[in-house]
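One structure is given below, represented as structure tokens, and several questions about it will come after.
The complex is shown incomplete by one protein chain, all other protein chains being positioned as in the whole.
Here the chain labels run A, B and C in written order, and each chain numbers its own residues starting at 1.
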Amino acid sequence: MWKWLHPYAKTEETYALCGRLYPWFLWPAIALLAVGTVWGLAFAPADYQQGDSFRIIYIHVPGAMLSMGLYAGMAILGFIGLVWQIRTCYMGIAAIAPVGAMMTFIALFTGAVWGKPMWGTWWVWDARLTSELILLFLYLGVIALYGAFDDKIQAGKAVAVMSLVGVINLPIIHYSVYWWNTLHQGATISKFDNPSISSDMLWPLLLNILGFGLVAGALACRRLQNEILTREMRRPWAQTLLLSNETGAK
Amino acid sequence: MSGDKLTQLKAQELACIKRDKLLFNDLALQVEPGEMLVVAGPNGVGKTSLLRILAGLSAPEDGAIFWNDVSIDNIDSTFRQDLIYIGHKLGFSINLTAIENLRFWMQQRGQVPSEQSIIEVLDELALVGMEDVLVRQMSAGQQRRVALARLWLTPAAIWILDEPLTALDKWGINLLQQKMISHVQAGGIIISTSHQHFAVDIPVRTLALEPNWL
Amino acid sequence: MHFDSFAAFIDMGGYGFYVWTSFIVTFVGIYTLFIEQKWRKKQLKLAVVKENDRIQRIKKAKEKASQANSDE
Partner (left out) sequence: MTVFWSVFRRDWLLAFRQNAEFLQPVLFCLLVVTMFPLGIGPSPATLQKVGPGIIWVAALLSSLLALEKLFKQDFLDGSLEQLVLTPGSLPMLALAKVLVHWLVSTLPLLILSPVLALFLNLTWDMYWALLCTLVLGTPLMSLIGAIAVALTAGLNKGGTLLGLLLLPVYIPLLIFATSAVESASLGIPFTGQLAIIGAMLLFAIALTPYAVAYAIKVSQN
């Protein structure tokens, strides 16, 4: 392959790249989240149907979007890693998986907390909630699989395959669950489907979606850096880096 | 070492059947203090089985074993307190470090473990720097030496060692032999399966097990 | 400002408990991920220091052993 994909040069460079990107992710994320959250919580008008409880949307929707986006990201990394045999991509999957799991958890948790006042119950077997729950299991499976191997290159390959399998499966799971739900006519919720949303409500949501994305990016960078350092602990560059800089930044 | 008190291992009419095959029958043996017994014989003859029976790990089909004239199955027997058995398996958890394993071993023996004494023994066994490495990350020879560290840490009258030289290098074999010699000279008992040439003359008896193909 | 008073802001039209739990859990969750990484890096540093210390000790022991051999 190209010279810059050479594995030894690559990890070190990826580490530096993550270090450079980290502040560019972190500070805008904090700013966006601060503005979006305050706007959403205090200034946006209340929903005519759901009252102020709808404000949970400002974290629920970003969480749900990222839970799926990060999984897709993992699958893309897995594809690149498997096709071009780049182990930094495997590390990337391992770095993203816990972040994605946390986002999925946030989506599920806020969904449940939102559901309680709206539907009178914490949990219903709604199609979207169910596929989100299955997504959480997929994430946990990936994390467990990565932890199960002693040899982390092997683990990375296994995880890459697994995330590809998962990403192909996800739409199938989603539609089958949807079909299952309409078949049973159990608890169908249409209250969430709010086609028209006023721009006063929409703007903070967009800010928070972007903010969540950047936070996830910052976290992924940090995790990838630490993953690289853990694996290359015995290499001279990692040693000098770990021993010299005490602040831990960069 | 408990060489000052009279210790003696006696076995009578031992029989062992493994997978419906009679390995040995009506076997009697006696080991006196300050003596080493080597169990010899071809593979599959029941050396390991005999050692496990003598250690009290598996029950013989017939017969009994006496430690100082008390049956080792007797609740009053001090046999377990006086015995160190090292088998094919390490006997240590591979997910713990050498120190953690040895500390646990000493606690089990009612000893009060001190980190310092464990480290000293590990140093003597050339395991410097390996104290806080997980046993699973060590080489076979290192793992073996951690297992053998028990002989250094805990005084016991009788050692039962199944193939103690496995995976040891020349230096390690020499070290273990010296330890064995001093143990026997101090009045201890060793029952082992491997033939060795000792630099110093110690009383060694050989028990040759004959293949008993039925 | 949508709310009339701070109390109304906290109350969230009666949904205060639900709204605030969601937000607090979310941000605490994300924050723990950052803290975890900080902790992990610290552990890594300790591990490297320990590892180097170990290498030094092994070296020293080897030197000692070779000296003892040459003395004999």
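By our rule, a contact is a pair of C-beta atoms (placed from the backbone, for glycine too) under 8 Å apart; a residue touches a chain by one contact, two chains touch by 3 or more.
Every value quoted in this text rests on a predicted model; they were computed, and no experiment measured them.
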Among the chains present, which touch the one that was left out?
A, B
Out of B:30, B:95 or B:114, which residue would touch the omitted chain in the full complex?
B:95
Among the options A:38, A:144, A:202 or A:243, which residue touches the chain absent from this view?
A:144
In the complete complex, the non-displayed chain touches which residues of subunit A?
112, 121-126, 130, 133-134, 137, 140, 144, 147-148, 177, 180-181, 184, 186-187
Residues in subunit B touching the chain absent from view
52, 55-59, 80-81, 83, 85, 87-96, 100, 104-105, 107-110, 134
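The rule we apply is simple: only the chains that are shown with their structure count from here on.
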Taking each chain's centre as the mean of its C-alpha atoms, which one lies nearest the mean of all protein C-alpha atoms here?
C
Of every pair of chains, which is linked by the largest number of C-beta contacts?
A-C
CA centroids of subunit A and subunit B: separation to the nearest Å works out as 55
CA centroids of subunit B and subunit C: separation to the nearest Å works out as 45
Centre to centre, by mean C-alpha position, how many angstrom separate subunit A and subunit C?
20
Subunit C to subunit B touching residues, read off their complex:
50, 54-55, 57-58, 60-61, 65
Contact set on subunit C toward subunit A in their complex:
1-3, 9, 12-15, 18-19, 21-23, 25-26, 29-30, 33-34, 37-38, 40-42, 44-45, 47-49, 51-52
Would you tell me which residues of subunit B are touching subunit C in their complex?
123, 126, 128-129, 132-133
